[in-house]
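Take a look at the structure set out below.
Shown here: the complex without one of its protein chains, the others still in place.
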């Protein structure tokens, strides 16, 4: 249990700047994720925290103590590697005992702590196995037990689940969360998988090109991304190019298709345009759409009726996004289904629970509404 | 474009029966999935179809023609391997050209077909690269182009996405589906990932221990699993042990907790018990739960009020499952959130869209309802 | 990617110094030979009088060049034979492994540990029994081949075993026969292994003085034999000249092989 503070970490390999001025704080007992695509510098940050890479500048502080110059073995950090890095010539017992042996822990205390660690990761009875005799998930549990048995101040996890099968990975996420909760250790995980980060972490940092592009709780970053890149990285999204205009009624987005939407006041905060009108990207998540069946329009074959009231030479803005169109496809994804709707040339994806999607059929006319509060606006 | 028929395939390696009497039919142009955990025999089935493993008994028919005794090179099946199996000493162009060279296709025709294949997999401009210079996703596209350029009668895919990163894998699923649609080839995919199978396949077969345990469309298998193993394999589920009783009003499930639920008539079909009462497992999927906020009960602190009308010496069965309890946890998973509800000693997980979960808070009292039609009953 | 590499500990410096020392240990003798080959003196005396005299002597009148020719000829024949015969055995073992593969591998490995001098005695006896005379030109070839074949089989077996069998299957699923798949996929990918085997066979032919001594008929002089004889009779610096040329040739050969990626097969580096 310790607080980690990282201040202005910077690292270049040769000419290539890999990490640029990264700072963040992980409070005691928190599960913190460094999330980013490959090449975003997240693993290098973890390796600077663990001491295997020396930063060009910046500091790493644990409970206020500067450990930047300390050798890895003196930092008291448990590290779990992507490929587990279990000692293949030792049994499970001796793998876990390694850190205690190095610390010269007495035999009775050692045996008790190893048994506690095995119980924590649900591997009682596997003491005499060798790593090669275990499944990937079991190996990862041993790696966790080995790192935790020495009661490290920090637990560092480097893509710990990416070598596992899809099914095991999802199971191990819950296990990892439980083990971190039960041990109470402060943990930092590096991952490229936003689902993993959202499921595991109390707080996360999104990295891109070695820089922090956003940080916050998973919910904050998912629902209020600060750029369209972050929005797309965190999950599926619908995006439209528009011109955003400041009007007395608030911000209004006008699309080339002749539609106008009135956006929430808060949306303007991230639309860093200047003057009266600026190009922007309007986005909303598929699950934010309220989808209802439209009563069949009396003049049936007249083509899609875009917007609530499209008539007149100038489109009157609607409150939030309102689209009327027809269902193009319903894709069954198990618990949820994705409904693709075409409204004129605009296309939008909606996410609904599968039991609700069962009532929809392809070709059916539907009305979509996204409240202003659920719309994101990014400057182009 | 061809129809594949597999009849009574059986294979043992040494003493171990790996595939036991497996039969299925894939109609022309269909995308078919063999889904099962590792060791379920799915890869061996694929290798018997492709001709690399000879079956102990059974037949493989393509468009009615028995190919069981044919050498692999005479079956005209394109195979995509888990690790791509691209020829490392050849460029992308020559990898794709290989099958055409062997067939002695003329130069002009060959170049045209290779260009078409590259366009199909969106890899124009990569002709001169070598496999080692490509990303995993690109390598898999080359493997697809190489298999498709010879216009095979069948496309066989052996866990084609499992070597890819989580994000790329999800992208490649859509690509794979598009490529199969555009080429119109009959495809068989082997996978252990039920999400992958559901997203890709028109029809699938669930294997366990070398046997077919269920087959049907993804939606059928997901919503109407024939055993609790299949139910759990296809996705998250809530399960309760109960005694099922035949009553004049239909089947009724009685739980040890003193609750009774009236089940739909169709539920009895799979509850293969005999006599008047038999032990069973009652299950429902988290997204099938209708969750509403309960009005606070007037006698606040009296403990959870299980069932709609629990009073009296014998619980009167409710129509479908009705539980009243309180929210224990709300787990944010991006588009959806998982709400854990405790009703007495019973615990249930509900899946709701995140925007709906935002209105819920931990400790709040809620009422769950699962209609009889959404309940699955399995004999214990 | 290890940024700490720049700060070397004392232990690491010592290890580096050792590496350099060991090279000295090996290259000083070779450099000395090269130096002497350019010295006009017949007895390696100082000061050095620079001259190409011994290279001239090597080209005209010394019996060394024909011996180099014969050794090269034996080397090429044995190298080709090792590759072809070794590949056939290794392919059979790699693609059809069974209960017999393991004892065969052990047996081949064991033959590597048998002292050459003992093997040469045995071969002399066998050849004497079969052909009536223990020493013959054929025996020279056979003897050298017998030494290099176990290496050839084991190296090629290793190379072929690590080649993904799925590559051949991919080729066959694309319509290639087993033979075409081998020819167009397996063979090119195993090429560095073949090169390594050829190189090793060549080296064996230049090293096994003892086998050649026991098997060569009178008057047939391979390089090791003629060098041995001429030194017994009286050391002459034209051997230095020859040695220098051979070492230069060896370095060029290794550079070529290194380019072609076969060094790792000779020394067992993982190629994954």
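Quick notes
Each chain carries a letter (A, B and C) given by its place in the written order, and its residues are counted from 1.
Operating definition for what follows: contacts are C-beta pairs under 8 Å (C-beta built on N, C-alpha and C of every residue); 3 or more make two chains touch, one makes a residue touch a chain.
Just so we're clear, the structure is a prediction, and the values are computed from it rather than from any experiment.
The residue touching the chain not shown here, chosen from C:57, C:76, C:203 or C:220, is C:203. From the set C:58, C:170, C:190 or C:227, the residue in touch with the chain omitted from the display is C:227, counting the whole complex. Shown as candidates are C:48, C:80 or C:125; the residue that touches the absent chain is C:125. As for the chain not pictured, it touches chain A at residues 50, 52, 71-79, 81, 83, 85-89, 98-99, 102-103, 146-147, 150, 156.
By the touch definition given at the top, chain C reaches the unshown chain through residues 2, 5, 8-9, 11-12, 14-16, 18-19, 22-23, 25-30, 32-33, 36, 44, 85, 88-89, 91-93, 95-96, 104-119, 121-123, 125-126, 129, 142, 146, 149-151, 153-155, 157-159, 161-162, 165, 178-179, 199, 202-203, 206-210, 213-214, 223-224, 227-228, 231, 235, 239-240, 242-243, 246-247, 250-251, 253-255, 257-258, 263-272.
Heads up, the rule we're going with is that only the chains that are shown with their structure count from here on.
Each chain gets a centre from the mean of its Cα atoms; for chain A and chain C, those two points are 57 Å apart.
We define each chain's centre as the mean of its Cα atoms; on that basis chain A and chain B are separated by 25 Å. Residue positions of chain A touching 2 or more other chains: there are none.
Shared contact sites, meaning residues of chain C that touch two or more other chains, are absent.
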